[in-house]
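A single protein chain has been omitted from the complex, and every remaining protein chain is retained in its original position.
Lettered A and B in written order, each chain numbered from 1.
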Amino acid sequence: MLQYLVNGLSLGAIYALFSLGLSISWAGLNILNLAHGTVFMVGALTAWLLSEQLPGVPFLLVLVIAMVICGLIGLAMELVVFRQIRRRTSDGNQQTLTTVIATVATSSLLIAIAEQFTGGQPQGLSQDLFVVSGYTVFGIRITNIQIAIIVIAAVLSFAVAWFIKRGRQGQALRALSVDRDMAKLVGVSADRLSALTMFGAGAMAGLAGVLLAVQINAVEAHMGEALLFKAFAIIIIAGVGSIGATVAAAVALALVETFVAAYWVSDLRDVVVFALIILFLLVRPQGISSKGWQRA
Amino acid sequence: MIDWLAANAPLLRNISVLALLGYSVQLALRAGVFSFATVGFYAIGGYVTANLLKAGWNWVAVMALVIVVGFVFALVISPVLNRLRHLFLAMATLAFTLFIQSLALSWATFTGGAQGMFGVRRVLPQGAMIAIVVVVVLIVWLTQRGVLGRATSALRHDELLAASLGVNVSRQQTMAFAASSGVGALAGFVQVSTTGVFGPDDISFSTVVTSLTVLVVGGAIIWAGPLVGAILVGTLPLYLVKAGNLSLIIQAVVVLAIVVYQPEGLVGIVKYLFSIIRKPFRKKPRETTAGAPAS
Partner (left out) sequence: MSLLVLDDVKVHYGGVRAVDGVSFSVEPGQLCGMVGPNGSGKTTTINAITRTAKLTSGRITFDGTDIANVPPFKLRRIGLVRTFQGIRLIPDLTVRDNIRLAAEQHGHKRRKSRAGAVTPDAFSEALIERFGLSDVKNERPGALPYGTQRRVEIVRALSTSPKLLLLDEPVAGMNHAERADIANVLKELHAEGLSMLIIEHDLRMLLNLSDHLVVLNFGKLLAEGEPHATASLPDVQRAYLGGSIERD
């Protein structure tokens, strides 16, 4: 029982790291980034490539490099794709729609590149990258990577929450989410802030990618897609842009999944997740955090 | 002609399915319903067809049933979708598709699980397949004009305004979504009844990408868009074979460039060129219309 709690918690921590970036870029920039799962995969892919090419590379360095690469992908998307679309279309509806389609196209580009490396096959991650060792505390087995995941996710969640709430840039981002034109008038640099947000969201997705790859010991070009489904559920449950609720929903969803798989039928996990999505859409489409800075 | 059709059967089949997928997305999109559910319905249509054909049903009956299943399923989930707008709608419908994909893997008795369904009778005659596509194109073309077409334009641009002018927004959007789902399911029927196989690979995220690619390459709103897009997406890989492994990357870059720089797609480019050529001959140059008439 407690064992599942630990497993669920570490899975929830990955979900949280992944969903936060998706949620913030949606709330702040009105971008539903369907390439977010692919950026996550690039993080895992980077870890795999580094460990293959440079055996014995320090894990911390791998984490940093993966985060920077994924951050830069996010930044590139903002500069080359989103900003161009914003310049070209003034109609808000049209802009939102074109942007979503563009993220799908970006995602297919990243997957095509990734498959050049993986050969379209799942690849195992070298064990040397991070030596997983387990401890048994009060009869519960917990691995060092699980501890790392939980600690990193907790620290980052607090950092992001603080940043959004108290940080100068975070407050500016909230202003941006309410009214982009108005925010510009009061001196918010919308372009710089969008770039920063996309970089941060990308870096967090990349981090989650490395951590999950180490935990499940595998890398695959389509590994982000299943996670996207979970992140949708989390955002629908939590409401867009709410940090605390997103983390809570991520952990709750992971626990539900873990327990359904453990005590019921493993195959029913996604059925339960989908049922939760429908339930929340019917009962509370704005998510559990009704107040906040998100837009519908 | 007949020889050519026979020789190019795989290509034509591919183009037909792509076109149907593209029209499915377009039917919803042009009424302001941003739906990613097409591939989900494609999956439902495909698996239902595979099972019924294996059970010995007549293909005409299967086709009719598949369309009805698509409609009914869409009407069942539309009350949920009707409450959603824009990005929430996109997310919820994509969640639906991802869920169907996951279900296809785990519900092996109906779907064949990871292996999928194979050895289904390939019963759809080529002529019938082409007729199906032609009928769908005709329906899309006809409904893009006249009363319905104008109401659809209004819905896409401004739901609030449309409602204030008397357009029944939720009913029209539900009908658009149902039509989109029906055509999506029909695409699944055509795929299975011409190839005999259907599995998780057919309904993966890359199919979502492909269906959107067909749409944006041709033109998202214009009736001819998905057809043009399907022909391009269907034939381009044949010419990109030389590029080998890089062909997928080249394709992705081209699509991305079109989305960002030419959102109206190829049909949009052609229309633009046409308007440039025609301009000097227009009866009323724009200059004379610029001043506001006094009353």
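In the analysis below, a residue touches a chain if its C-beta (ideal position, glycine included) is under 8 Å from a C-beta of that chain, and two chains touch if they have at least 3 such contacts.
These numbers were taken from a predicted model, which means no experiment stands behind them.
For the chain that does not appear, the touching partners among the shown chains are B. The missing chain, though absent from the display, is touched by one residue of B:Asn58, B:Asn168 or B:Asn245; that residue is B:Asn168. From the options B:Val76, B:Val147 or B:Val241, the residue with contact to the unseen chain in the full assembly is B:Val147.
Residues of chain B that touch the chain left out of the display are 147, 150-151, 153-154, 156-158, 160-169, 221, 284, 286, 288-295.
Keep in mind that, in the parts below, only the chains that are shown with their structure count from here on.
Chain centres here are Cα means. That of chain A falls 29 Å from that of chain B.
Those residues of chain A whose C-beta lies close enough to touch chain B in the complex are 26, 30, 32, 34, 80-81, 84-85, 88-89, 91, 93-94, 96-98, 100-102, 104-109, 111-113, 115-116, 222, 225-226, 228-229, 232-233, 235-236, 267-268, 270-271, 273-274, 277-278, 281-282, 285, 296. On the chain B side of its complex with chain A, the touching residues are 29, 32, 34, 80, 83-88, 90-92, 94-96, 98-99, 102-103, 106-107, 156-157, 204-206, 208-209, 212-213, 216, 245, 248-249, 251-253, 255-256, 259-261, 263.
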